[in-house]
Each structure stands twice: as C-alpha cells, then as structure tokens.
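Only one protein chain is missing; all other protein chains are in place.
== chain A ==
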C-alpha cells in the first residue's frame, strides 16, 4: 500500500485513519481532529447536517466509516473560505439570511457545492424531466428537490434557496474551496 493510499487527506492535510474501525468519518473529524464545523444532527443519515465533500462529491459523513476514506480527499466547511475571504456560497448565506441557529448551515453549504457537480455531470433528480440531458438545469423546483436531504428546522429555507440560486447564477457554486484551488 502506498503512503498516499494509507492516509486520509482532510482539507489538504494527510492524517492517519483511526484505529477503531467503528469510527464514522463525522466523529473522526469532530472528536479526533477537533474539526467541529461538520455537524451531527441525527447520526443516521436523516438530516444532512454532516454533509461534506469527498473527491468533490457530497456525502453524509455520519454514514461513512473513516477507515474507508484512506486515499480520498475530504473537504469540510473549514476549508471553504480563503483566509479572511468567505467562500461565495458562505457570503451568499449571510446576504440572504440563509440560516438562523446555524447548525444545519455547514451541511447546507457543502451540499450545495456538491450539488453543483451533480448538475454538471447531468445527474438527474426525482423532478428532472429530461433524463438524457448532459447537464441538468437548476430550476427552483430542482434546487428544492436536490437540497431536500438537508433539513432546516428554523425555517430558513427561503434564504437558503435564494443564497444557492444566487451563487449558482454567479457561477460560484462549483468552487469547491481552498483545498481544491
């Protein structure tokens, strides 16, 4: 096994996987690495608060065992901003009041970025009309459908949708953060 494939890259930094194979990627980030930006809402794949990016795709880190992510690139909310400069999606969430308590927010933001890649790859959703399209359009209905795995209990849905739509229109949604730049 090469050195590269025996470590997990977290926000660009190589870290050794946990010894305990039961440890979820979420708990590994939060409890071992002290990266608390990724949130635990249900620990059973029901709320989306733990969404992060692995090799550019969004996953639920509570349903991922950390030891299975060696050789992969994990990007969390902590790596989206460039120093003092917020990621455009982060700024859009502030501008459109896309949060209240802030607990689902990192997951919503990472999920939106991951969604952009799915659109570019033409991955259809439940409401996509043309399944053969090379690239999916982000209508309001598509956006709501594709973000429905990320729950918000405060009721900031309108602001979240507006923020994501704005970033998408500006062509800034697919920027997957500092680690990828």
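What we mean here is this: a contact is a pair of C-beta atoms (placed from the backbone, for glycine too) under 8 Å apart; a residue touches a chain by one contact, two chains touch by 3 or more; residues count from 1.
What we mean here is this: contacts and distances are computed from a predicted model.
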| item | value |
| --- | --- |
| Omitted chain (choose from "Xanthine dehydrogenase YagR molybdenum-binding subunit", "MetA-pathway of phenol degradation", "ABC transporter permease subunit" or "MxaA protein") - UniProt protein name | "Xanthine dehydrogenase YagR molybdenum-binding subunit" |
| Residue in contact with the excluded chain [from A:25, A:47 or A:136] | A:47 |
| Contact partner of the left-out chain, one of A:25, A:79, A:119 or A:173 | A:79 |
| Listed residues A:6, A:68, A:139 or A:158, member touching the removed chain | A:158 |
| Residues from chain A at the interface with the omitted partner, ascending | 10-13, 15-16, 19-20, 22-23, 27, 30-47, 49, 76-81, 83-84, 86, 90-91, 93-95, 97, 99-106, 109, 143-145, 147-161, 178 |
